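Complex shown without one protein chain; remaining protein chains in place.
Right after this comes chain A.
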Amino acid sequence: MSLQLVFDALSLGGIYAIAALGIALIFGVMKLVNFAHGQFIACAVFALILPTADAVAVLGLGALPAVLLIPAIIGFGAGLAVLAEALVFRPLRHASPVALMVGSFALGVALQNLLLVLYGGRPKAISLWPDLGQPVQIGAAQVPLLQLIVIGAVALILGALALMLKRSRLGLEMRAAAEDFGMARLLGVRANRVISGAFALSGALAAVVALVLVAQTGVADVRMGGQIMLVAFIATVVGGMGSLPGAVAAGMALGAASALLQAFLPDAARPFRDAFLYALVILVLLFRPQGIFASASAKPRV
């Protein structure tokens, strides 16, 4: 029972961590809270099926074998995010952060309605890799194979991303831009390259979340992504706006706390699980208003 719970907590936390990372990456380089991130996830899910308003979904990209499907969907997510940056956020680059945020909301609403027009309002079923549901016996716990894959993939992605940020030129530029964008530009960092790079990574992460969600739930719905976006945003706030390790840690913590509350809250209180979860968030923010891992740029420079 307890080992099972560890896997439940890790897999949910992993999904939230990846989603939070997608938001923190963009916030780091351009101080934009991208509220359209949830719709990026939804679009990547719907990219698996052909656009039709019929009740039964027909697999499009989703029919490809996994070796092609995974890069295709990740590429789709990255492309969508880069396109959104070029068409929506680049013209707004010098606008106030509030205008940027409103712009991201507008983009989210536009994407959601685009999906409604193309696919209709009814949820669709997608049978993606049903074999991943097979339970695997680990000690006393029976864990669905997918949970293990999620946990493994999250670890892999985090490792690769950390390596990229530490070792590659783009990673160095992104870290520099997160620290002080003006100074980085003066030292020869090209703003468009860094920002496009951050959007591409963020979109790719949204696509990873989309694949995990579909494999887990088997459905596509235009409203999906919204709840994950909310949790991910809260995770970036709790983790410290702009801090990548903070976003990952807080995403993980929120997922774990959610799984634990579900397991241990008494019957009558369980429907209010999220209220307890967010009460914990408030408690953390009361003691650390700047978040757990506040980045240097978050402090006012006076």
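Everything below uses one rule, namely that a residue touches a chain if its C-beta (ideal position, glycine included) is under 8 Å from a C-beta of that chain, and two chains touch if they have at least 3 such contacts; residues count from 1.
We take it that contacts and distances are computed from a predicted model.
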Record lookup, UniProt, unshown chain, options "Sarcosine oxidase subunit beta", "Branched-chain amino acid ABC transporter substrate-binding protein", "Stage II sporulation protein M" or "Twin-arginine translocation pathway signal protein" -> protein name "Branched-chain amino acid ABC transporter substrate-binding protein"
Touching the hidden chain, out of A:Leu12, A:Ala78 or A:Ile234, is A:Leu12
Given A:Ala47, A:Ala207, A:Ala259 or A:Val281, the correct residue touching the omitted chain is A:Ala259
Touch with the missing chain holds, among A:Pro51, A:Gly79 or A:Pro123, for A:Pro123
Contact residues on chain A toward the hidden chain run 1, 4-5, 7-8, 11-12, 15-16, 54-57, 116, 120-127, 130, 132-135, 142, 144, 146-147, 212-213, 216-224, 226-228, 259, 262-263, 267, 270-271, 273-274
